[in-house]
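Below is one structure, written out as structure tokens, with a few remarks after it.
All protein chains of the complex are present and in place, except for one that has been dropped.
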Amino acid sequence: MNRLRLWLLAVGGAGLAALLVAACLDLPGFGGRHHPYGDRAVQASLARHTANTISSVNFDQRAYDTLGEMSILFAAVLGCVVLLRQARDEHRAPPEPAEVARPVRRYALLVLPVALVTGLYVVAHGQLSPGGGFQGGVVAATALHLLYLGADYGALERVRPLGVYETSDAVAVCAYLVLGLASVLAGTAFLANTLLPYGTFNTLSSGGAVPLLNAAVGMEVASAVVVLLAHFLDQAVEIEEEHGS
Amino acid sequence: MNGWILAATVALGGGGAAALWGVTTGPPARRVIAQNLTTSAFCPALLLLAQGYGRPAYVDLALLLALLGPVGTLVFARLLSDDLSAQDASAWGLTWTAAVLGAAAVVALCVAVGPGRAMVKLLVIGVLLIGGNVIASRALAGGFRGVRGG
Amino acid sequence: MADALIVVVLLLVAASATAAVAQRDPARQALVLSFLGTLLAALFTVLQAPDVGLSQLAVGSALTPLLIMLCVRKIRRRGRSKEDAR
Amino acid sequence: MTRRTAPRAVLLATGELLAWWAALALLWLVLITSVDTLERIVGASCAALGAILARLGRRAVTWR
């Protein structure tokens, strides 16, 4: 049976490869000058005083798509929470304190706030310099787990009350929706960036609703990643099978 | 012909190929060291690219790599600590040469950038990079001896 | 000059993708995937996409390896407790 | 007057928080390019958040 499967894979792969190469040869040359969507997106972003065009595309011109992406993230984390919960035949052993080398622990305690502030900087300046809600949120969440890497899981659990992060996850998603509905109440379209003043170019308050949506997504991604890693860490470090089973 | 981009090409090509070879072959201890050295090869390369392209905004990429690179190595050091404790996973020679090369790149960039906020940012990134890599190799060399792989 | 840089990084990406697939042990594959993530962040910078590079760095350097290694540890620990129980 | 609310402990705690806040606010000033009032406010609040987390982290690690 294995030989047939490999043979089928070879034929299918060769066919796909041939089609892909034919398609690649037909694509417009790499580095070409013709980017119609790009030029229009840059004009629209500059019209709304958003310095970072990618954030403008993500949170202003295609904000509805980012709403969909955020709900994918929310649903995936929900799925993981349901899948990785503690089953009946499992018990939760308390995490034993681990002895970590002193310089490593000091490094973790030093970089923890620095990484958090850098993550918040990346979120806050999402509509100016490269960065945004997603990148900053993941950096902030990873910063929190330096406590686990630099010390032990008990230390992380003391700092990370899981209920708070689950509610902040939900609150952030609702904040994004409320920002969208606000423009509906004001008479324009859902998630349309016509409500707030666009401010002066290249300053923190520029871009109308883009920085607020950025902050909402940043908060949602940070708490979603913390909840996700919490359940993976519980499974890997704490939850054990009943040996009798 | 931009000297900065040439230096970045050498760093990315040479450092990248060496790190790839190190990560894919040899005992687990040597692989994690190669992963640690990836950060110390790519972070200066990103800084050189930022200078070569004339875009100070790209420095944030190197800042994030200087922060998260060592964290990635700590992940492997901690979760592979049973495999690492068996072998001696300390390559202090490599770590210090990479640190010196990184420092040289940062100093050259500081000279090119001139005094001001940008230079301070470069120095912060340099300190984070070298500190992170030294601590990560310290963790590899036996930082998690008391940890049963988790 | 920028073309040479693009070619070098693209070939490295192809090589490390092959290495990531050829590595059958998940723990060692996580190491190669972490390297591939950092390399992709460099490629995105070369292709003038810093936002995407930041996102790949944030996700690829610490989050994905941590998830894979925790999964490997849980499966390895379950295997060990299965042998003790038998 | 438990150990935690003794004036000396409160002084130490605020000292540590202030030190972390100052360092992180300085880091924020280094990271940003243009400085104006809104940047300072956001920077100060992020630095405060970082200082609180730094203190919580230290206590969580040293707490036995």
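Each chain gets a letter, A, B, C and D, in the order it is written, and its residues are counted from 1.
Quick note on the criterion: a residue touches a chain if its C-beta (ideal position, glycine included) is under 8 Å from a C-beta of that chain, and two chains touch if they have at least 3 such contacts.
We take it that contacts and distances are computed from a predicted model.
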Among "Cytochrome c oxidase subunit III", "NADH-quinone oxidoreductase subunit H", "Multicomponent Na+:H+ antiporter subunit C" or "glycine dehydrogenase (aminomethyl-transferring)", UniProt-listed name of the chain not shown: "Multicomponent Na+:H+ antiporter subunit C"
Partner chains on view for the chain not depicted: A, B, C
Of A:F134, A:Y153 or A:Y176, the residue in touch with the unshown chain: A:F134
Touching residue (missing chain; options B:L6, B:A57 or B:L123): B:A57
Absent-chain contact - pick from A:L20, A:A93 or A:V178: A:L20
Interface with the undisplayed chain - residues on chain A: 5-6, 9, 13, 16-17, 20-21, 23-25, 27, 29-33, 35, 37-38, 41-42, 45-46, 51-54, 56-58, 62, 65-66, 69, 72-73, 76-77, 79-80, 83-84, 87, 125, 128-130, 132, 134, 138, 202, 221, 228, 231-232, 235
Absent chain, residues of chain B that touch it: 53-58
Residues from chain C at the interface with the omitted partner, ascending: 2-3, 6-7, 10-11, 13-14, 17-18, 20-26, 29-30, 33, 36, 40, 43-44, 47-52, 55-56, 59, 63-64, 67-68, 71-72, 74-75, 78, 82
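Here, only the chains that are shown with their structure count from here on.
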Intercentroid distance (Cα basis), chain C paired with chain B, Å: 16
Separation of chain B from chain D, taking each centre as the mean of its C-alpha atoms, in whole Å: 28
Overlap residues in chain A, where contacts from two or more other chains coincide: 108, 114, 118, 122, 129-131, 135, 139, 142, 145, 150, 236
Contacts with two or more other chains, residues of chain D listed in rising order: 27, 31, 33
Chain C contact footprint on chain A (complex, rising order): 52, 54-55, 122, 130-132, 134-135, 138-139, 141-142, 145, 225, 228-229, 232-233, 235-236, 240-241, 243-245
Residue numbers on chain A that touch chain D, as the complex places them: 97, 105, 108-109, 112-114, 116-118, 120-121, 124-125, 129, 144, 147, 150-151, 155-156, 158-159, 202-205
Touch list for chain C against partner chain A, complex: 50-55, 57-59, 62-63, 66-67, 70-71, 73-74, 77-78, 81, 84-85
